[in-house]
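Left out: one protein chain. Kept in place: all the others.
For chain A:
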Amino acid sequence: MADTLKDSPIKAVQVEALVVMKLVNHAAKTFPTVATGSLVGMESGSQPGLLEVTSCFPFPSVDIPTTDDHRDNNNSANLAAAAPRAKANLAYQNEMIKFLREVNVDANNVGWYTSTSMGNFVNLNTIENQFFYQKDPNERAIALVHDVSRSSQGSLSLRAYRLSPAFVAAYKEGKFTTDNLQKSGLRYHDILVELPVHIHNSHLLTSLLHQLPSDAPKEELSFPPNLAALQQDPNTPEPPFFPNYDSLDLSIDPFLEKTCDLLLESIENHHTELNNHQYYQRSLAREQAKITAWQQKRKAENAARTASKQPLLPEDEWQRLFKLPQEPSRLETLLNSRQVEQYARQVDGFTAGVSTKMFAVKSNLLPGES
């Protein structure tokens, strides 16, 4: 991973607080539909390789008359996910950037963002979008992925990804056959390169943050006369934004259940892909057996013809007669593997936190035992 990071022109991403807020809002508003939008910013002048994302705007939502048909629903979800590379949105993006330039926003497109749920974002749509951005308008483009359901559980989940150069090269050729994969040595770990993300606040914002929520009053307060007065005291400080007490929440099952479902789904996909591949292998073997049989027959015939001094029949006719089956693309398998890896990492992270919390609760409730 470290090598691929070195090749990429972007080494780190710095996200303005404004972008975080806009992204979080947009994603929460459209949840569970995927929210997508465009990022604007520029590469840092003082620190080459650092991409500063200073603003963003959402793409227009795709309005499709929702019918009860399940297939149509699927279709609309697909359209929403494919929004970043839709023609209409490109025009929208260009126009928006033109307007933003007039008010001194860093008006360069630097990528796109998408929302996801439970890390379920490694799919063809994401890859195609990122490929589209990385190849054409700006080769330094990044994809910011915000995980709505994980963020609601505690700390914000925001990641930046790029496609690795090796993958881009392979994707350009569009061939993901076993041969090609062997030659390029591309593995599923190498599809996406994750970039470290930093949050950055402006001076004004820092000043604002120090004002809210208001700290506990500094001067000595008089004691409340009774309980009711205490609970209604306007001086009671609100819980601070940071640290967030939500991360002390003890719900386990929903998360595990959802992850297990998603994992099973991935395994099923993997299975289908393997079956496809096996089918291909079998039909390939069958065809090859047929070809060999035909070749032997033709050889025997030719031998007989030589014996009887007749003109020989051509031996390479089999290329016309038989057609070898096309090898299915392994791209889907690769992505699926990457997705499984993503889930497994996610579970790891979750387990680390939750087992800590559980031991804490246990020793809290049974003080004598630990």
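The definition used in the following text is that a contact is a pair of C-beta atoms (placed from the backbone, for glycine too) under 8 Å apart; a residue touches a chain by one contact, two chains touch by 3 or more; residues count from 1.
By our rule, contacts and distances are computed from a predicted model.
S.K.: Considering only the chain that is not displayed, what protein name does its UniProt record carry among "DNA-directed RNA polymerase III subunit RPC8", "Eukaryotic translation initiation factor 3 subunit F", "GPI transamidase component GAA1" or "Ribosomal RNA-processing protein 43"?
M.R.: This omitted chain is identified in its UniProt record as "Eukaryotic translation initiation factor 3 subunit F".
S.K.: Identify the residue among A:F132, A:W294, A:W318 or A:F350 that touches the chain left out of the display.
M.R.: Once the missing chain is taken into account, the touching residue is A:F350.
S.K.: List the chain A residues touching the unshown chain?
M.R.: The list for chain A reads 14, 16-18, 20-25, 27-28, 37, 54-55, 57-61, 63, 92, 95-96, 99, 102-105, 148, 151-159, 178-179, 181-182, 187-188, 196-212, 223-227, 229-231, 240-248, 252-253, 256-257, 259-261, 263-264, 267-268, 270-271, 274-275, 277-278, 281-282, 284-285, 288-289, 292, 330, 333-334, 336-337, 340-341, 343-344, 347-358, 360-362, 365-366, 369.
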